[in-house]
Structures are given as structure tokens and as C-alpha cells.
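In this view, the complex is presented without one of its protein chains, the others remaining in place.
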Amino acid sequence: MTRFVLKRLAGAVLVLLALSVLVYSLFYLAPGDPARLACGERCNPQQIAQVREQLGLNESMFTQYLHFLQGVFAGRDYSTGTAVVRCDAPCLGLSYQSDQQVTRLVLERLPATASLVVGALVVWLVVGVGTGLLSALRRGGPTERILTLLTLAGSGTPVFILGLLLLMAVCAYLQWLPFPSYVPFGENPEQWGWNLLLPWLTLGLFESAKYARLTRSATLETLAEDHIRTFRAYGVSERSVVTRHALRGAVPPVIAISAVDLGSMFGGAVLTESLFGIPGLGKTLIDGVKAIDLPVVVGVVMVTGTFVVLANVVADLLYAAADRRVVLT
Amino acid sequence: MTAPTDTTAPVAGIPASGAARQVWRRLRTRPSALVSAAVLLLLVLLALAAPLLAALEGQDANTYHDDLVDSARGGVPYGAFGGASADHWLGVEPGTGRDLFVRLLHGARISLLVAVGATAVQILIGVLVGLAAGLGGRWIDGVLGRVTDVLVALPMLVLAVALTAVVPRDFPRPLLLILVIGFLGWAGTSRLVRAQTLTLKSLDFVAASRLAGSGPWRTARRELLPSLAAPVITYAAILVPTNIVVEASLSFLGVGVTPPTPSWGQMLSTAQTWFRADPAYVLLPAGLLFVTVLAFTVLGDAVRTALDPREASRLRVGTRKESRRDSLKETSR
Partner (left out) sequence: MTPLVEVTDLTVEFARSGDPVRAVDGLSFTLDEGRALALVGESGSGKSTVAGALLGLHRGTGAKVGGTVRVGGIDVGTAGPGELRRLRGGVAAMVFQDPLSALDPYYAVGDQIAEVYRVHAGGSRRAARARAVEVLGRVGIADAARRSRSRPHEFSGGMRQRALLAMALACEPRLLVADEPTTALDVTVQAQILDLLHELRRETGTALLLVTHDVGVAAESVDEVLVMRAGRQIERGPVDGVLGAPAESYTRRLLAAVPRLDGPVRAPEDRSRKGEPLLEALDLRKEFGRGGKAVTAVEGASLAVHAGETLGVVGESGSGKTTLGRMLVRLLDPTSGRLRYGGTEIGALPERELRHRRRELQMVFQDPVASLNPRRSVGESIADPLRVAGERDETRIRARVRELLDRVGLDPDRYEAYPHEFSGGQRQRVGIARALAAEPRLIVCDEPVSALDVTTQAQVTALLAELQAELGLGLVFIAHDLAVVRQVSDRVAVMRAGRIVEQGTVTEVYGAPRDPYTRQLLAAVPSLDPLRAAERRERRQELAVA
């Protein structure tokens, strides 16, 4: 167990290093001059040269990458021409646009993403797993047909369409809620909740379709297994067979996939955040891309990668905990 | 030691010649699959005939009609249903007054072109990598496996968004989207192909082929490839709608095709500011996108069950966890 975790964490570090090489080379070798981008439209060649010097872009690709790694593990210093800015580890660089430290930017934006994702998790666990279980229990009946139709429609709807329709219905047509705008939890917990209600529903319902299908198929698959026949042959009631034995088979995959999803969403639910104007990591990424602010883009991708890789380790552990037959190697 | 089974019942797996007929026979009995196929056929025809239909309507995609929108109300089209009229069958775009019918049709072209193109790239890379991993030695398998793991793990949309940032603006966007989605999304295919190859490789008929003196290439061509075709085709049918959504998502985020080229995602992005005043402008592209994705999904599902209902469950034994995760990976949120 401990060995497995250590092994996987070591693997995770390797994967992240590989990712950083890839991302770094892609973004810094890309056509387009980072110095020009950093400096802005109105810079003259002299200023660009100065910026290039400051950013260390005159050095070799390899040295630049080493500096990047140094920043991540030990921190580094940046000179902004007049002063030296200390960027502590883990340093992901400075934003071209605001000269702000990317790490700090990420930390500032993380609570918004976390607020969105955790609420959505509750929605999909309740709605998704509930729907899946209900349609497995009522298999063959009209309830199942309706639920199957709904989940099929749900899985065919991109999240931004679902969000737009909800916005239209709830905010514009019914006018039950004002158009959401993000309020931090620390500022006003009640407003935080009301404003996030629609994003939670959007992201949660969108994911629910997937979890309903997963729960249903895993439950039905277990129902087809031989041990179910055993309990039927011993007079155990159908209800107990489904809820106690068949649903149990759906628990490991639901838990594991939830963990993986959470991990990748912590790196930003780009579409949902963008639609509802939630200042999370996804929004940061999009803003970074539009402003061609490379350090921010690289930073968010690396943070996302870290979350994803860690979430996968956690998912494996949870899966093994939920299904003791799995041997962790 | 298994119980004796000397039955004459047919076993899983269908001879190649009969497969197409069998699939067709099973599909025919599913109305949902037939309707989906019809919808998609119609859509493809409409997309192909877009210039023709535009000429028929007498409009084009990029002419502004300032006279059709109410500048006093911020550019909302005059008239009901987004300004639908005999001249503009589905109304006009708010703000600019461009013809919506033609723009939607051109949007379909982009959507289908990018999705199908990206799927082709994904399948090509995925099959090659999967075969190499499944047939190659431990070392090759290990390296390719790690690369695949990373790609499967990372959210495709985040990477795609990030990648679009570094490519020069003048690079043709549809081609860029095909390449970006294609190169980021092959991991699922390669895992499928690898798993299938490993399963097949362990079957006795492959051993028999070796004993007959066949070299690895002959064995792969004769014994493996024919059995791989069905699952790969099925997987491709599932990839297309995913790719449609990814393209629409990227355009929605403003990093997809560049204006004035029309795209559904981009329209929905602009529609965010118009949904109060001009609901038609949201509903039309949203409806089209929804129907297209749904039709592809339904058809893909039907093809999968029709090809071999037992295949999926048979191959899932032992790698259940993996396959579950893979099949559910590709979502854009």
C-alpha cells in the first residue's frame, strides 16, 4: 500500500516532468516572439530587446527550461528593469500582462473553481447515481424508458447549451434568479450559494447523464453475474438483491471516476466558468490564451496536470478500497 | 477444466462477409437508429449543398444588413423569430443582420469537416500506436503506455485551448482544429486497439498461425486486423460526436474558427449577450448542435450493439476498470 503510493507518486513526478518539457518546448519554441508578446503592441525594437534580456530569452532553450524547473523547486528572481522580484517556489513565472506571480494568481482563482466543482459533485452524485439506480430497479418499465431518453438527451447536450437554456429559462423567462455573478464565500456565504446555484446545476446535471449511464450499466452488469442467481435461488427479495448486491458493483467505478473528474475539473471547468463568468482557473486560462500570456497558460496547464495525476492516484486507491479484489501494483 | 460443451450453438464473432449484412439486419429493427441515420444524411446533404441553398435563398454568409436590426435596441432584429422573413428564412443575426440560414449551413460544414477530419487523425494515430504497443516488445509498450496515460489523463479541452494560443493567427483554423483535436484525442483508440490486440494475441488461433510458420507480419494481417476492424469502426462512431462538441466548445470559447467564418459554437458564444432579447438566436444553433450530437450518439450506440452485443462485455473482463474510465473520459465541460 505505502509502496504503491510512493511508486505512483514517483511516477506522477515523472509524468509531470515530461509534461513540463512538452509544454515548455511547445510554447516557447512556437512561432511568435514571446518578448514582443510580453512587451505589448506599442513596443519599439529597443524595448523588446530589453524585455528579452529581462526574461532570459537570449539564453539557450535548455538553460531556460532549467531556470523554469529551478523556479518550480527552489524559486527564482526576476528583474523588472528597476527592481528585483523574488518569486518563491513553486514559481511558475510572472504574467506578461500584470507582472503578477502566476502561482499567486492560481491560488487566488482556485477557490472559485473549487466552489463550483464541489457543488456540482453533490448534484451529480445525487441526481446521476439516483437516476441510474432507479432505471436499473425499474428496468423494462416506462420509468426506465423515460430515464433512458433523458440521459441520452443529457449526454448529447454540450454543457454550454445546457447552461444557456437554464439561464434563459430561470433568469430571463421565469426570473426566479438574477443573472449569476460570483461572490466569494468569505464575503457573503448566502450570496455565494445563490449565485452558484445555476452553475452547480448546469455542471452537475451535465455530468449526471454520464453517471446515470455508468450506474445503470454497472448495476445491470452485476445483475447478470452468477452470484445474483445464488441470492435469488436462496429466496432473497428482488429489492434486496438489487440494492444490496447489484448496486454494490457500481460503487467502485462511480467513486473512482468521480475522483478523476474532480481532479480534471479542479484545473478549471473552462466552459462553465466562461459561461457564468466565474473567475476560476478555467477563466484564467482563457484570458491567458486571449492575451497570449504564455506563463499563465503554462502555469494553468501544469497545475491542471498536477491535479489530474494526483486524482488518478487517489482514484486507484479508492477503487482498491471499494473492491478488495484489486491488487495494487 | 470447464464443463463439457458440445453444442451446435453459434459462438461469438461473425465471419467478415456476413458482418455487414448482420449489422444492417439488427439496425433495421431499431427505429431510433434509422431516424438518426436519416437526420445525419439530411444534415450532410444540407451542408454539401450550402452554396446552392444560399443561392436559392439569395443571400450570403457575410453581408451585413444594418437595416434589419434595431440599432436603438442595441441591434435586435426587427420582427418576430429573430426577423424571419421570405428573404431571410431563419431570420438574421442580431447586431449585424447577417443571414442566419446561410450562416447555420456553413456552420454545419465546419462542424462536420472538423469532427470527421479530427476523427480520421485520431483513428490513424490510435491504431498505429495501439498496434505498436500490442505487438511490440515490453519496452515499446511501456513507453507508449506512459505517453497514452498522460494524454488520457489530461483534459483535452484545456490542452486544446492552450495550444491554440501559440499558433500564428494566419494558420488555417479548421486545419489547426483538426490537427489539435486529432493529436490530443487518439489515446482512447490506441488503448482500445492495444487491449484488443493483446486479447487476440493470446488466443490459440494466433498460436496456431505461428506454428504454421507464419511471420509476425503475416499473422497480424491475417489473424488480427480483420478482428480489429469492427471495434475500431464502432469507436470512431463514438468519437465523431465528441469531436463535434470539442470544436463547438473551442469556438464558444473564442479560440476556434476565426470570424467571419461561421460556426455553431461561435454563434452560441455571441448569443450569450442576446438570449434575453433574441431567443431564436440561441435556440437555432443550440438545437442544431443538440440534434447532430444526439443523432451521432444514438447511431454510434446502435452500431455498437449491432456489431456484437457480447463483444463489449467479453473483452471487458479483467480490464473493467480501465475500459470504464476510457469510455467516459472525453467530456468537455
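Chains here go by letter, A and B, matching the order in which they are written, and residues are numbered from 1 within each.
Note that a contact is a pair of C-beta atoms (placed from the backbone, for glycine too) under 8 Å apart; a residue touches a chain by one contact, two chains touch by 3 or more.
Please read all numbers here as calculations on a predicted model, not as lab measurements.
Only one residue from B:G215, B:P260 or B:G287 touches the chain missing from this view: B:G215. On the side of subunit B, the interface with the absent chain consists of residues 1-8, 10-16, 203-205, 207-215, 218, 222-223, 226-227, using the contact rule stated above.
Seen from subunit A, the chain kept out of the figure touches residues 225-227, 229-237, 244-245, 248-249, 323-325.
By our rule, only the chains that are shown with their structure count from here on.
We define each chain's centre as the mean of its Cα atoms; on that basis subunit A and subunit B are separated by 22 Å.
By the touch criterion given at the top, residues 146, 149-150, 153-155, 157-159, 161-168, 241, 245, 248-249, 252-255, 265, 268, 271-272, 275-276, 279, 282, 286, 289-290, 293-294, 297-298, 313, 320-321, 324-325, 328, 331-333 of subunit B touch subunit A in their complex. The touching residues of subunit A, when paired with subunit B in their complex, are 14-15, 18-19, 23, 26-27, 30-32, 152-153, 155-161, 164-165, 167-168, 172, 203, 206-207, 210, 214, 218, 221, 252-253, 256-257, 260, 264-265, 267-272, 274-275, 282, 285-286, 288-290, 292, 294, 297-298, 300-301, 304-305, 308-309, 312, 319, 326.
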